[in-house]
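In this view, the complex is presented without one of its protein chains, the others remaining in place.
On to subunit A.
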Amino acid sequence: MQPGYFFEGGAELVGKVVLVTGAARQLGGRFVRRIQRDPEVERVIAVDAVSPPQRLGSAEFVRTDIRQSAIARVLAEHAVDTVVHLAVTGGAAGAPGGRSAVKETNVIGTMQLLGACQKSPTVRRLVVKSSTSVYGGTSRDPAVFTETTQPKSLPSAGFAKDAAEVEGYVRGFARRRPDVAVCVLRFANILGPFADSALAEYFSMPVMPTVLGYDPRLQFVHEDDVVDVLRLAAGEPRRGTLNSGTFNIAGDGVLLLSQCSRRLGRPTVPLLLPAVTWVGSALRAVGVTDFSPEQIRLLTHGRVVETSQMRDTLGFKPMYTTVETFADFARSRGSGLLPPERVERAVRRAAAVLRVEGQEIGAGVDEGAKR
């Protein structure tokens, strides 16, 4: 028990019991370690089907599969009042059981968990991790998605479809249990030094295949911000804010895929769209990376979301912008075949050959900015 606990007055003095699903994953583990340090949290129950590779601190780990009804017993046994559902994932390339197991955990697991929550009299708050991929992404979509944008075409398979279905069940649950505060967080692509997502793997390839003739706009959110916003959503709302509802979570700004590859120093190979699909399945067969059709969709049309709800209603301000998130990720991955610094030096050398001094390049920058 935290020392600060006794100084907090009022009704919140009742220590909270937080249940976190998907705790064996990188992000879940970090969140479990972080939330147990919060003064109003009394106990943290971490749940996953596999044992966590990292330590979870003082949290209590319960090894159970959320696809089974046993999860209801866990909820009742520990009198859980806050459920943070993080077991909605795209699944890494090497995940056991492959895509169908991931899908089952996402969809059936969510149904079981929601069923358990519905029966539990103690649950007061539910936080669900979703993704901005529920918006799909086609050439006919508006450039920026808001929380109310209806997708032009629903994702037909993959994680995006799972997330859309999960959100549908969560909406149903919210209708049936209006007394439970439900918060759905739609995260943009999560990156950071420890990211293990499919996109992080893609950015780690020595040569990145891209779709010829398309330069998608990408948005990132930093792992640290993800943990922070989950904490915000799992706690009591601060004055003047509301933490139930659906929110887009993304860092400010936009990076084009071409900018990403140049900043990483990794060359790209533009391929025709059918060829990308083919190369993608070949890479997946070898187990290099999870190059799903949905990822190809992201790398074709990109996805940008509006985050004013996150700022104004949820009251969350991310620490990292999209550019800073990407820079942090790039630092952790080491340089590619064409590090930007070396390219920059080459240009300077060319400038020296042309007898133009570095100072004048600076002047040229100013002039360029003025134009």
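One rule holds for everything that comes next: a residue touches a chain if its C-beta (ideal position, glycine included) is under 8 Å from a C-beta of that chain, and two chains touch if they have at least 3 such contacts; residues count from 1.
One rule holds for everything that comes next: contacts and distances are computed from a predicted model.
Missing from the rendering is one chain, named in UniProt as "2-acyl-glycerophospho-ethanolamine acyltransferase" (options: "NADH-quinone oxidoreductase subunit H", "Sugar ABC transporter substrate-binding protein", "2-acyl-glycerophospho-ethanolamine acyltransferase" or "Oligopeptide transport system permease protein OppC").
Taking the complete complex into account, A:254 is the one of A:102, A:254 or A:283 that touches the chain left out. Listed here are the subunit A residues that touch the chain not shown: 139-144, 146, 149, 211-215, 217, 253-256, 258-263, 273, 302, 304, 340, 343-344, 347-348, 350-351, 354-356, 360-365, 367-368, 371.
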